[in-house]
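The complex appears here minus one protein chain, its other protein chains still in place.
Chain nomenclature is as follows: A and B, assigned in order of appearance, with residue numbering initiated at 1 for each chain independently.
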Amino acid sequence: MAEQKRYPAKPKKAYFFATCLVDLLYPEAGLAGMQLIRREGVEVIFPQDQTCCGQPAWNSGYRDEAREVALRQLACFTDNYPIVVPSGSCAGMMRHHYPEMFRERADQASIEAFSSRVYELTEFLVHVLKIELKDLGKPIKVALHTSCSARREMGVADEHEALLKQLSKVELMTQARKEECCGFGGTFAVKQPAISAEMVSDKANAIADTGADLLVSGDCGCLMNIGGHLDYRDAAIEHRHIASFIWERTHATEG
Amino acid sequence: MQQRVDFHSRIEQALGNPQLKASLRSAMDGLMANRKACFPDADALEALRLRGAQIRANALSKLPQLLLQLEQRCTQNGIRVHWAESVDEANGIVLGIMREHQAELLIKGKSMVSEEMDLNRFLEAQGIECLESDLGEYILQLAGEPPSHIVAPAIHKTRQDIARLFKEKFPDIPYSDDVDTLTRNARGILRKKFYAASAGLSGVNFAVAESGTLCLVENEGNGRMCTTVPPVHIAVTGIEKVVEKLAHVPPLLKLLTRSATGQHITTYFNMISGPRRTGEKDGPKEVHLVLLDNGRSRIYEDNELVNTLRCIRCGACMNHCPIYTRIGGHAYGTTIPGPIGSILEPQKAGLDNLGELPVASTLCGACAEVCPVRIPIPTLLNRLRYERIRSDHDGATHGQGSGRTRKEAAIWKAWSWLHRSPVRYRLALTLATRLRKILPLGLGPWTRVRKPPRIAAKNLHRRAREEGFNDR
C-alpha cells in the first residue's frame, strides 16, 4: 500500500533516471519524459554516470551485487532535486527498497532522504508539475496496462489514468482483470516461461477484446512482454510507453 | 533437484489441462468478487487489516507466555494439552488417544494441520479408519487426492467429475450431477458415520489464551458434528494459532470470513472451552489439544521471517494470485499452496527441497494487498530468494545457499561489475547499440511467444547529450 505522500511545489530543476531498459530499448520514452518536464519549465538533469537501479540482482537474491550497483546511483543524484523515473518498477525499487537494502549498513537518514526524492514519472507530472495536456492527435482507442509496482508499490494507477483522460481524443478502454499481472516479473519470464506465456497470452486477449488500437504502459518491462507477444501474434495493436504517447500527442510539430 | 523436476512437470501438467484452467479462473473470479463486495469501504478495510496485523503480531511477540497461559487455562477447563515437536510426535499422540479408547473410526473436520501430519495415511496404516467429513475434503478422500486450496479444497473439480466419482464409489446411488442431490447423498452417507464415530478431530482457527477457548469457523456443520457427537474430540493446531484475548477474536473472525469467501460470517462459529460438564447431556467427554511445532519455532527466531506465522489461513492470497490461478494448488506439491505456501513451506521443508517456490513469483504484490493480517509476502519471497543463494550460510534457515550455482553467481558478479562502473556501462551500451543488428536478444524461452525487443539506434545517454540535457 502506498502511503500518503506530500508533494513539493514545482522545483527549478529535476533529475531524470532513465532505467536500463529505457536506456537501451526505449530511449524515446525517456526522452519524451524529459521533454515533458522541460516543457513545464523545469530544467532536467541527466547524470551521465547513472546505470541501473539494481533491481534485477535484488530480486534474484544477489543482494551484495545489487547494493554495489545501487551505491553508484546514490552518488549520481546528490543535489536536493526530485529524481524522476519513467517506470513504476524502478521507482519502487529506489523509493521503497533502497532503505531496506541498506538497513543497518549505511547512513539510514541519507538513504531515506534520497528515497523520498524519488517520483514515478506520471506521479511527478500530475502532482508536482500539475501538468495540463492539450490533445493534438486523432481519435484513438487506447488500453492502459499499469504495472504491478506502479499500481501497488507506488500507488500511481490513478495518475496514469488521469493523464490519459486529459487527452480529449483518446478513448480509454478497460480490459478485463486490468489489475492482474502480465507475467513479466523480470527473470520470472525466463525461469517460468510456461506460466509467463499463459499470463501474457491472457493479458493480450483481454486487451485485444477491448478493440483498442494501442497499448500504453508506464513500464517498459510490461511493454516488452505484452507488446512482444502482440507482435508475435501479428495483432494490429501498437504499443507505446505512456511518456512517448503523451509527448507525441501534445507536442506541436512544425509544418 | 528432484523437487525442481517435479515442480516443473506438475506445472506443465496443470497448464495443459484446459478444464482445470476454466474451473480455477471462474472460481477465483468469484471469490475475488465476493471479497470485494464484502469490503465496500477501503478506509475501513485498511483500519481492520491494520488491527488484524497488530493482533497477530502481538500474539507472536508474546508467544511463549501465551502458549503457557493457553495450556494452563485449557487444563483448568478440562482440556488435555499435548505438545509435539514433529509431525511424527503429533501422529503418535493422536494414535495414543485412539488406542486408549479402542477407537476404530476417527471422523474429521477440515484441518490443514492434519494434512501437514498426513494423519489419515498414518492412522490407516495402524488399522484406524479416518474419514473426512467436510464435503470438499470428503470428495477428495474418495478421489484419493490432496486438497488443492486451503478453503475450497475441491475447487479444481467440476460437478460432473464429482458425480462420476460418486457413481464409481457408490454404484447403488443413482447418478446425478445436480449439486443439491450430490450434497444430500453425501449428507446421508456421512450422517451414519457421525453417528458411529468413536472420536472426532478438528483443526483450530484461533486458540484464545485468556480463556482456553478453541475457535472453529465453518459452514457445513461437520465441524460441530466432529466436536460434539463423538465421545472424544481431538483438536490439532500449529503453535502459532494462539491469540491473547477473546476481544481479539471478533476482528479476526471478520477478516477471516470476508477475506476467504466474501462471507460476512460463516454459518457456524464454534467456541469450545472444555469437555461436557456434569449435567450436560452431550458434547465430548474428553477434549485433547495437540500443539504442533514442526519447524514453526525455527521460523519464529527471525524478526522478518516470523511474520509468516501471522497467517490466519484465509486463502485470499491464493485467490488473488495470478500464478495460483494458472497452475492450481496441486502443482505446488505442498500442504499449503499459493503465495503463503511459497514462503511457509520452504522454511519448514528447507530451501534445498522447496527453494523453487519463492522464485516462481512475479512479485506482483496482489497477495500482500489482500492479506488480512498484512503479511509482506513479496518481501519475504525476496528474502527467501536471498537465503537460497547466499554464500555465507549462518544456518538460520533450512537449506540456506542450496540454490547457489556457480554459473548464476558469475552472471550476477559480471552484471554488477558492469553496472557499478559508469565507464564500463557506457562502453557496453555503445557496443550493444553498434552490434544491435546482430546481437541475439532474448533468445530461448522469451522468444517462444514474443518478438524480441529491438535495441535502439541511439541510447538515452547519447540522446540526452544531443538534446542538451545537462549532466549535473
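Everything that follows uses one rule, which is that a residue touches a chain if its C-beta (ideal position, glycine included) is under 8 Å from a C-beta of that chain, and two chains touch if they have at least 3 such contacts.
In this section, contacts and distances are computed from a predicted model.
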item: Per UniProt, the name of the complex member that is left out, chosen from "3-phenylpropionate/trans-cinnamate dioxygenase ferredoxin subunit", "Spermidine/putrescine ABC transporter permease", "Chemotaxis protein CheX" or "Lactate utilization protein"; value: "Lactate utilization protein"
item: Visible contact partners (per top-of-document touch definition) of the missing chain; value: B
item: Listed residues B:98, B:162 or B:429, member touching the removed chain; value: B:162
item: Identified contact with the non-displayed chain, of B:12, B:129 or B:210; value: B:210
item: Full-complex contact with the absent chain, from B:272, B:384 or B:429; value: B:272
item: Contact footprint on subunit B, counting only the chain that is left out; value: 23, 26-27, 30-31, 44, 47-48, 50-51, 53-54, 57-58, 60-64, 67-68, 77, 82-85, 89, 92-93, 133-136, 139, 152-155, 157-159, 162, 179-180, 182-184, 186-187, 190-191, 194-195, 210-213, 219-222, 224-225, 228-229, 231, 239, 245-247, 249-251, 253-254, 261, 264-277, 279-283, 291, 293, 297-298, 300-303, 306
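By definition in this document, only the chains that are shown with their structure count from here on.
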item: Distance from the mean Cα position of subunit B to that of subunit A, given in whole angstrom; value: 33
item: Touching residues on subunit A, where the partner in the complex is subunit B; value: 1, 16, 18, 20, 22-28, 30-31, 34-35, 38, 43-52, 54, 56-66, 68-69, 71-72, 79, 100, 148-149, 152-153, 177, 179-181, 183-186, 188-201, 224-225, 228-229, 231-232
item: Residues of subunit B touching subunit A in the complex; value: 11-12, 15, 29, 46, 322-323, 326-327, 359-366, 368-369, 379, 382, 385-390, 403, 408-409, 412-413, 415-416, 418-422, 425-426, 429, 432-433, 444-446, 448-456, 458-465, 467, 469-472
